[in-house]
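I have a structure I would like to understand better, so I am pasting it below and will then ask my questions one at a time.
All protein chains but one are shown in place.
Entry: chain A
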Amino acid sequence: MEGWDSSTKSALTQIPLLATRAGPRDGAAWTQRLKEEYRALIAYSGMNKANDNDWFRISAANPQGTRWTGRCWYVHNLRRYEFDVQFDIPVTYPATAPEIELPQLDGKTQKAGHPDLPLRRDLELRIITVIMYRGGKICLTVHFKPLWAKNCPRFGIAHALCLGLAPWLAAEVPILVDSGMVKHKDDEASSAET
């Protein structure tokens, strides 16, 4: 957890860890896992509200709990930018993390480059092309997935939001706004009028 800010670290220590290693095909064990997911989400959400840092709403969009939808927001220069958030629970969950999507940012979310083989690490790698994700998937590879892999099955959706989505919003929203890729909804309305 080197390089992480102290508030994220402290939030992380307070989110209850999960115990059941179960995915959506595991029947009763998945129901148990879902209960643990909700317990962690409620604790994390309550903690955010208590610290005046409420930043998302999320809930299962189907009875099986395999699809999740909600909203998330980030304040930049005293203005609030709000996005839909959605993801499916992968069939190999929790071995693999959910791939979080912000559908309104389709075509605007950048894919970081990652060499597939360690043999390449000794050579300097220059990314010439910028590749974008489809459907507004956010890049979790560098900052989040190694943590998820190390902490399987103790991490759940709440951890994915805390360590995956929150740092992504903090890093990317200012860039998207400053470059004009994302407009505040008030500005969008006024530009439509003129």
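Quick note on the criterion: contacts are C-beta pairs under 8 Å (C-beta built on N, C-alpha and C of every residue); 3 or more make two chains touch, one makes a residue touch a chain; residues count from 1.
Convention: contacts and distances are computed from a predicted model.
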Listed names "Ribosomal RNA-processing protein 40", "Exosome complex component RRP46", "Pex32 protein" or "Ubiquitin-like modifier-activating enzyme 5", with the criterion being the UniProt name of the chain not displayed: "Ubiquitin-like modifier-activating enzyme 5"
Which residue among A:Lys9, A:Lys49 or A:Arg134 touches the omitted chain? A:Arg134
Could you tell me which of A:Pro90, A:Pro153 or A:Pro174 touches the chain that is not displayed? A:Pro90
Among A:Arg21, A:Arg39, A:His76 or A:Lys145, the residue in touch with the chain that has been omitted: A:Lys145
Sole residue of A:Ser45, A:Thr66, A:Gln86 or A:Thr109 that reaches the chain not shown, by the stated touch rule: A:Thr66
Sites on chain A contacted by the missing partner chain, in the whole complex: 24-25, 64, 66, 88-92, 95-97, 99, 111, 113-120, 123, 125, 127-129, 131, 134, 141-142, 145-146, 149-150
